[in-house]
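Here the complex is missing a single protein chain, while all its other protein chains stay put.
Labels for the chains are A, B and C, by order of writing; each one numbers its residues from 1.
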Amino acid sequence: MNPTKLAARDETSAPAGTRARTMRAVVKAAAGMGAEIREVPVPACGAGELLLRVLRAGVCGTDLHIVNWDRWSQSRMHPPVTLGHEFVGEVVEAGAGVLDFAEGDRVACESHIICGTCLACRTGNGHVCERTRILGVDVNGGFAEFVAVPAVNAWRAPRNISLEAAAVMEPLGNAVHTAFAGPLSGRTIAVTGCGPIGLFAVGVARAAGATQVIATDVSAYRLDLARRMNADAVIDASRENVPDRVMALTQGRGVDGVLEMSGSPQAMRDGLLALRNGGRLSLLGLPKEPFELDWNRLVIFKGVTIHGIIGRRMYETWYQMDNLLQSGRLDVRPAITHVMERFHEAIALLQSGQAGKVVLVPWGQSTA
Amino acid sequence: MNPTKLAARDETSAPAGTRARTMRAVVKAAAGMGAEIREVPVPACGAGELLLRVLRAGVCGTDLHIVNWDRWSQSRMHPPVTLGHEFVGEVVEAGAGVLDFAEGDRVACESHIICGTCLACRTGNGHVCERTRILGVDVNGGFAEFVAVPAVNAWRAPRNISLEAAAVMEPLGNAVHTAFAGPLSGRTIAVTGCGPIGLFAVGVARAAGATQVIATDVSAYRLDLARRMNADAVIDASRENVPDRVMALTQGRGVDGVLEMSGSPQAMRDGLLALRNGGRLSLLGLPKEPFELDWNRLVIFKGVTIHGIIGRRMYETWYQMDNLLQSGRLDVRPAITHVMERFHEAIALLQSGQAGKVVLVPWGQSTA
Amino acid sequence: MNPTKLAARDETSAPAGTRARTMRAVVKAAAGMGAEIREVPVPACGAGELLLRVLRAGVCGTDLHIVNWDRWSQSRMHPPVTLGHEFVGEVVEAGAGVLDFAEGDRVACESHIICGTCLACRTGNGHVCERTRILGVDVNGGFAEFVAVPAVNAWRAPRNISLEAAAVMEPLGNAVHTAFAGPLSGRTIAVTGCGPIGLFAVGVARAAGATQVIATDVSAYRLDLARRMNADAVIDASRENVPDRVMALTQGRGVDGVLEMSGSPQAMRDGLLALRNGGRLSLLGLPKEPFELDWNRLVIFKGVTIHGIIGRRMYETWYQMDNLLQSGRLDVRPAITHVMERFHEAIALLQSGQAGKVVLVPWGQSTA
Partner (left out) sequence: MNPTKLAARDETSAPAGTRARTMRAVVKAAAGMGAEIREVPVPACGAGELLLRVLRAGVCGTDLHIVNWDRWSQSRMHPPVTLGHEFVGEVVEAGAGVLDFAEGDRVACESHIICGTCLACRTGNGHVCERTRILGVDVNGGFAEFVAVPAVNAWRAPRNISLEAAAVMEPLGNAVHTAFAGPLSGRTIAVTGCGPIGLFAVGVARAAGATQVIATDVSAYRLDLARRMNADAVIDASRENVPDRVMALTQGRGVDGVLEMSGSPQAMRDGLLALRNGGRLSLLGLPKEPFELDWNRLVIFKGVTIHGIIGRRMYETWYQMDNLLQSGRLDVRPAITHVMERFHEAIALLQSGQAGKVVLVPWGQSTA
């Protein structure tokens, strides 16, 4: 957004008088376990912002961490904050200076609000802006009836996809960013870890031209989902030797790339062993703690490249994702295993491990 | 192949005694129009070489030029030469020092024999080696019962593809090289010109993850083949405005990449107009003569990148092609419209324009 | 700039009451030849903007075209417009929402004001934004006592460089963008055309690690300046055969890259002949009209890459340039041949061809 466009800003703008002044939201109200459904004010729509009526929202492992008030949440969050960083909404108001969106547009949102002026932002690396504020973590998010977002963070959802698919473009973008960090066309790819983003990555790699996509996990449930996302082969790492199986599947060559989605040290080591010399491992999964690596054997002697991946390229990743979805080459529906209304049930489901991606329907909206 | 290595070649080595000493071949016998079927000696298999029994061979526009003895042929060739630079064969003898191939292997061949020691060769640009000698042009080629090739030029054909598909890996490699010269995954691509390599490029771009592949040509026959190679849309440049149609098909964005396969100045200009700002045009089609371009409007103001493409990356292109074919993502069969025995009929067919790729079956081999 | 930061905008802000309300400026007042010095209002400083007191300004060939009211100017401009797109200034006011600059900061400016929301802008290609408005062409520029610019377009000038050097960071950025479009480290580079941007490119290529920089031009005056910018060799294209000389200077290898800065068809052909197979030619010089090329011989058979270059990468180019200047590795002073007060004299000087870069000192400022 070019701020010079914002000159016309109307400070008095607010949701139209006929709209409700309050709404329901899932709020992290205070430090400690839990999250609650509260009645809160509908946010104002500032200059350069969009006010969205939320249509669907994805629940993420991070939400689980926040509810459980883990160490990361404790160090990062300042309650009260409305949760929710994955969602699709309909524009109900466009703030002053917004030219590219209009009432009625259906948009998904980049969750990282970046400063635009630091060195990272100015050199095409906004995804590692040091002043990033995240929707649903640092500022109010989308587990609510309405949410206000910077217009530059909005991306018009492709028309051919379902509301549920549009709701998960944010985590899908993580998968796209990871996969697109290295070559995919005509390459063999292993995805280690089949949580929702891993499952997305399987579909992304296939749609983006990988000629063999091998998925690994320790859960039969998840491997079954990986198969439904079109993995060419799946490996149960709890019972099989991953590097051996990958070698057998690739004529002894090893894969050209590994997308590490599990955060498991063993998965990373297996991935590096399964990688051909000169290949790349793109690392999105967050390990629980520091872990050690045999650098010589697994990285240096193999001439491997490792990418640390966070967020999404702004907004190249969104453009790539848009093309993948719009073309119909990528269908994320098999990875969306549950669509439901109640936040706390969704959290319980995530905790059970028997779910792919879980999508919430806001109060009073039909899931039909 | 480093031809300098061949100096030690043992000229006296020859096919085993039980094999025939002569064979049939299509020979450019002398300067001037034409080519003839001749009985010639079976080539010897030197150190570092393979002797192949030819199983299938593709006929190329270049062969037509040679038969017609055009200006390029006159300046380049030194008859007599056995024609044929696209073929698949079975190893009947491996020369001294060859470790990676054995009798009975089925191999396709890179047609460029490079020096291995010039700056281009030593810095990963063997495809533009200044001392390149081409099979079937500068040295005896594969329109024959047997052909001798440097072992480094051989590539084991994927087992899952037909003999005809294996026979055309050389021109297919041109398409792969052109397509892979820029990003394909999640990108929109136009292919201008649907001769055999253009048709291959349509299939390659799709299999390699392009999310929209638009093919243009002036021949309804060829556009029909493009559709069968899975083009998402085709444009008849003889009746439609190519840039306008591309814009309509891409929401006004233009395509991310153009693969220019026609050599037509108009196709190149249309391609550049249809390209989005910052896109790439990869140029394989050879124009008949120099032509002019509005550099400012079509190249500089648009921030476009143009790649001159020749041959195939050695041997990255072959590895990518192998993956595409082996995975079954790429099927080139719709582009192979004719399989036949007689060379002169094939040439006539090519001249008619009513053919995709034409593949020859050597004398006495069944096409079943 | 993140527009969400602009919420606090004060509509009543304007140059402080004690500041003059009018100023002198070089204005293209109406269609037709010429430009005049006028008294005009000091611009207001809007939200997200900076008001600068201009300290120095560079004169560009484009200014000459505008004064001469050439075809391009006629089609593009809508007088009255204050000219000047190269300048350095001191911040005298920071508009609402500007966090990164403060009064007294010395800043150079990107001249392209981009939309920030089109596909090009959102995918890291803001330099080819289709809605670009240019300071001094489409909106009022810096040949004036004051100029208002979007804060996102400002770049803090390195402290170690002169005002004159800071004034020409915009055209210097063209040279950096062109040079950095391909590899420089450990490469041999030819710069064809030694106008001011070509001269800058010579210095940039050297400072950025090119191991041999060869400059060509048809003017002895300019070649002398090229020598002073540290060209390793210069070639007078009016008397010498450029490709032959380049080959002799590079042990017959040809150069790895050509930076085409002249817009001359002959220079481009010479550059392509002088380029090694697999090299790159980056094309910034604007030819006067379309011209023809022997694509086969100069581009395709050589496997060459051609980059169309416009503007500067936003803002990667500025970061690279900042590092080059700040380190002292790059010194542009030899290319700045004249520092003067009178605009019309500067234009006359440019027209004479006996100048490198000409820098203006605003009325009443000392050049000491």
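Of note:
Quick note on the criterion: a contact is a pair of C-beta atoms (placed from the backbone, for glycine too) under 8 Å apart; a residue touches a chain by one contact, two chains touch by 3 or more.
These numbers were taken from a predicted model, which means no experiment stands behind them.
Interface note: of A:R38, A:R228 or A:H307, the residue touching the hidden chain in the full complex is A:H307. For the chain left out of this panel, the touching residue among B:R122, B:R297 or B:R342 is B:R122.
Chain C residues in contact with the hidden partner, per the touch definition given at the top, are 176, 180, 184-188, 207-212, 232, 319-321, 323-324, 326-327, 329. If you put the missing chain back, the residues of chain A touching it would be 119-120, 123, 125, 127-130, 253, 276-278, 283-284, 286-287, 290-296, 299-310. On the side of chain B, the interface with the absent chain consists of residues 2, 4-10, 47-48, 96-100, 116-117, 119, 122-124, 151-152, 314-316, 318-319, using the contact rule stated above.
One rule holds for everything that comes next: only the chains that are shown with their structure count from here on.
Distance between chain centres (mean CA atoms), chain A to chain B: 42 Å.
Contact of a single residue of chain B with at least two other chains is seen at no position.
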